[in-house]
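Here the complex is missing a single protein chain, while all its other protein chains stay put.
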Amino acid sequence: MDTSSHDVLIVGGGGAGLRAAIAVSEADPSLSIAIVSKVYPMRSHTVAAEGGAAAFVKDNDSLDDHAYDTISGSDWLCDQDAVEIFVREAPEEMIQLEHWGCPWSREPDGRIAVRPFGGMKIERTWFAADKTGFHMLHTLYQTALKYPTITWYDEWFVTRLLVDGGRCQGAVAIELATGRIHTLLARSTILTTGGCGRIFPYTTNANIKTGDGMALAHRVGAPLKDMEFIQYHPTGLPFTGILITEAARGEGGWLLNKDGYRYLQDYNLGTPEPKPVKRSMELGPRDRLSQAFVKEMETGRTVESPYGPIVHLDIRHLGAQVIDAKIPFVRELCLKYENIDPVQDLIPVRPVIHYMMGGVHTDTDGATSVPGLYAAGEVACVSINGANRLGSNSLTELLVYGARAGRSAALHSRTQPKADSGILAQALDEERRLRQDFLDKTTGKESIAGLREEMQQAMESGAGIYREAQGLQSSAEKISELRDRFSDVRLGDRSLTFNTDLVACLELSNMLDLAGAVIHSGLERRESRGAHQRTDHPARDDERYLSHSMAYYTMDGPPRIEYLPVTITRWPPAARVYGE
Amino acid sequence: MSDSITMQVFRYRPETAAEPTWDTFEVPAGKEWMVLDALNHIKDHMDGSLSYRWACRMGVCGSCGMTVNGEPVLTCATYLTDLPAAEPVRVEPLKGFPVIRDLIGDIQDFVHKLKRVSAWIVREEAKPLAGGEYLQTPHELSQFKQYSMCINCLLCYSACPIYRLEPEFIGPAVIALAQRYNLDSRDQGSEHRMDVLSQDDGIWSCTFVGECAEVCPKHVDPAGAIQRYKLAASIDWLRSVLLPRGRR
Partner (left out) sequence: MNKDYKLHHPAWYRRQMQIFWWLKRFSYTKFISRELTSLAVGWSAIMLIALLWAAGHGAPAFDRFLTLMSSTSLVVLNIVAAIALLFHTLTWLHLAPKAMVVQIGRYRVPDRLLLIGQYLSWAAATALVVWYFGGSR
C-alpha cells in the first residue's frame, strides 16, 4: 500500500480547508501540508454561496452588536465565548481576504460596501455582487496555489480516519482516477468537508454535500453536536432547490402568499414597510420565515404549483438597474431555471434544506475530542450558530475558524512524533474492507439510489420544519432498517478507474449514520428552539435544554445522546424578538 | 414533448477495453430536464457504472462540462428540449482532454498552467492589515470584474482548435485569469506575468479563432482578454526596443 507522510492533513478543499492550509503555511513555512478533496477544490460547495459574509467594519456598528445578533439569532444555543472570538477576529480575516484579491463590492469612495441581512440590526454583510462564495473560494484557491509546501490530492476520497495510541494520525483514501488505496499519514488532521444537506430530498446543496467528514469523525469517537438543528433557507426554487439569496430580501424583496399579501406580518415579525427594516419582516431570521411558510401552507394560503406549495418572492419594485447591480445572479438563475424574469415576474420559492448548524464538536481552537483531529467550517460545531444560523455568518466562519484550526493544527503537529507503525495494520484492514465489502462483492439486491431516496423521504417526513415524537420515531426506525439493508447493497460498478458508484455508496453509508444522529438528537430534545420545532413540545425550555446534544457513535444501534451545557458569558438568555 | 429521449453516451472502461464504445439508453425525460438530469437517471436506475462529474447543478461550480451533440456545454444548464427532438442526444467527455473514464477528462494541465502564470495577487509589499482595505473604486473593480467570473469549466479549452492541436498552449481561461490579476488595481505582478505569457505557448499561439468567447457560459470573453494582452505586449516590446533602459 502506498504511504505518504505530511505534517498537516486537510480533508476537504473548500473555503475552510483552503484558509486552514494557508494559515498552517503562514504559521510555519517548513510544515508540509496535504489537501485531500474528493473534487477539484474550485468545485467545493463554498462556490455556490451568494449573499455575503458578515463582519463589523462600519462606524455605526460594533462587535457587541454583531455578537448579540448572532446570539439571539441562535436562540441562545451558541457558545458565547466562541461568538466573541468570532466577531472579534472577523474584520481582520475579511481584510486579509481583500488583500488577497477578493473583489468585494465597493462604495463610491473605494471602501468596502455592506448590505443588510436577515436577523441583523445593523448592516455588516460584505458582498461581491451576489456571488460572494464564488469569489471567496476562487480567491482562496488561487492564493493557496502560491504555497509550495501544499501537496494537492485532487479527486481523492477519504474513507477512514486512522486513530491509534489515542491520537489521530492520518487517513486512508482512494485515489479516484486509478482506484488505488493510499495511506496518508499526518501529525495533525483537519476536517473541512462541509455539511450533509443531501440527506434530505430538497436542498440548495450540491450533490457532494454528503457529510463525509462528520461521519468519519463520528466513527472514531468524536461526538456530533446539535445535529437536530438543520436550517431551511426560506427562498429556494421549487423542483431544483436552487438557492435564491437572502440578499434579494436584503435589497428589499417581499414574500407574498397567494393573495399577494406580505404574510410575515402575521407571525410576530413586525409590520410591513415599503423599504426593508432590519430584523423585521423579510429580514427576520431564517427559521422563523420557514416556519411561517409551513403555517401558511397548513391554512391553505400558499400557491399551488406543479412542484408543490410555494410562495412568491417579489423583487419587481427594485427595478432592473438595482437587480443587475446588486443581485444579477438571481436574475440569471430565474431566467435559466424557472424561465421567468424577476424584473417583471414573481419568483416561486419555498423553504429548502440549506445548512447544518450541527457538526463535529470542537473547542474555539478547532480541536475535536480526539487529539490531533481538528475541524472547521460547516462540518464543525463550535458553536457559533446554535439553534439557527444568521445568513452571512457562515462564510466568515470559514475564515475565522478555518484559520484558527490551521494555526492550532500547525502548533500541534510540531509536538507530535511520527506515526506509530501499528497504524498501517489499520490501513490494511480498511483496504481489505473496501475490497471485500464493496468492490469484490457480487451478491446483493439493494440499489444505492433506492436506499438513498428512501432515506431522504424518511428525513423529510420525520425531521422537517415541524417535528413530533411519532414522526421522529418512525423515521428513526426507517433509518435503522435502511442501515441494515445497506449491508445488502450491490454496486453497479466494480472497476477501479474513477468508480463513482463506489463513491456514491460510501457517501450513502456516511449519510445513513448522520441521518441517525439527526433523528435521535431530535427525539431526545423535548423542546422547541430555533430550527428544531416540536409540535408536542412547543416551548423553549432553558431549564433543561440550554445544552448541546452530543451524539456518540455506537457500533450497532442508535447513537447515544448526552448533553453539554452552553457557555454563557455576557448575554443571559432572553426572549427572541424580531419586528420591533 | 416526447415521452422518452434516446441518449448515446461515450463509454471508456480501460480495464475491459482499450477502445471506447457508445452505449444507447432510452430515458424518460421530464419537461424541464437538463442533460444532467438524464445522466443521473441513467446512473441511478439503468447503469450504475456510468461515471461523470457534477456537483452544484446551478452553473457555478464548473464540474459538469461535456461535449453534447458536438458542442461543449454545461450539462446542468442545457435543456433536453433545446436539442433537436428527433435525433439521439450524443454525450461525450469534453474534447481536448485525455479521457480517464467514461465522461471524465483529466484537467490537471489547467491547474499547472494557473500556477505558471501566478494567478494570484503579486505585490512587492503587502499593506499591514491594520491599515484596512485597499481602496478600490467601483470603476477600478469594473476593469477586471468580467475576467474574475470564470468558473474554470474549461469549455473554452475544448472549443479552441489551437489547444486541441497544440496542448502546450496556455489557453483561454488561464490567460483571462492572468489578465484578471493584471488589471486588478491591487496587483503589481504584470511584468512577471508578461514574461510567461509572451512565450511561444502563451498569447502568441492564439490566432483569434474566437470560439472560446462563444462557448463561455459566464461571458468572460477570454478571446478579448488575449487580444488586449497582445496589444499590450506588443507595445511593451516596442518600448523595450526603443527605450531599452527605460523599461524596468
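Which chain is which? They are A and B, in the order written, and residues in each are numbered from 1.
Keep this in mind: contacts are C-beta pairs under 8 Å (C-beta built on N, C-alpha and C of every residue); 3 or more make two chains touch, one makes a residue touch a chain.
As the structure is a prediction and not an experimental result, all values here were calculated from the model.
Out of B:Ala85, B:Leu165 or B:Leu238, which touches the unshown chain?
B:Leu165
Kindly state which of the options A:Thr151, A:Gln416, A:Ser461 or A:Thr567 is in contact with the chain not pictured.
A:Thr151
Out of B:Ala86, B:Ala130 or B:Leu231, which touches the unshown chain?
B:Leu231
May I ask which residue of B:Leu36, B:Met149 or B:Ala223 touches the chain that does not appear here?
B:Ala223
In the full complex, which residues of chain B touch the absent chain?
12, 14, 20, 70, 95, 98-100, 106, 108-109, 139, 161, 164-165, 207-211, 214, 223-224, 227-228, 230-231
Operating definition for what follows: only the chains that are shown with their structure count from here on.
Can you work out the whole-Å distance between the CA centroids of chain A and chain B?
28
Within their complex, state which residues of chain B touch chain A.
Per the stated touch rule, the residues are 13-16, 32, 43-45, 47-63, 77, 100-102, 104, 106-108, 111, 114-115, 118-121, 126-127, 129, 132-138, 140-141, 144-145, 148-152, 177, 181, 184, 186-187.
Would you pull the chain A residues touching chain B in the complex into a rising list?
39-40, 42-45, 47-48, 92, 95-96, 98-101, 103-106, 108-112, 131, 134-135, 138, 142-143, 145-146, 152, 154, 177, 206-208, 239-240, 242-243, 333, 336-337, 447-449, 491-493, 495-501
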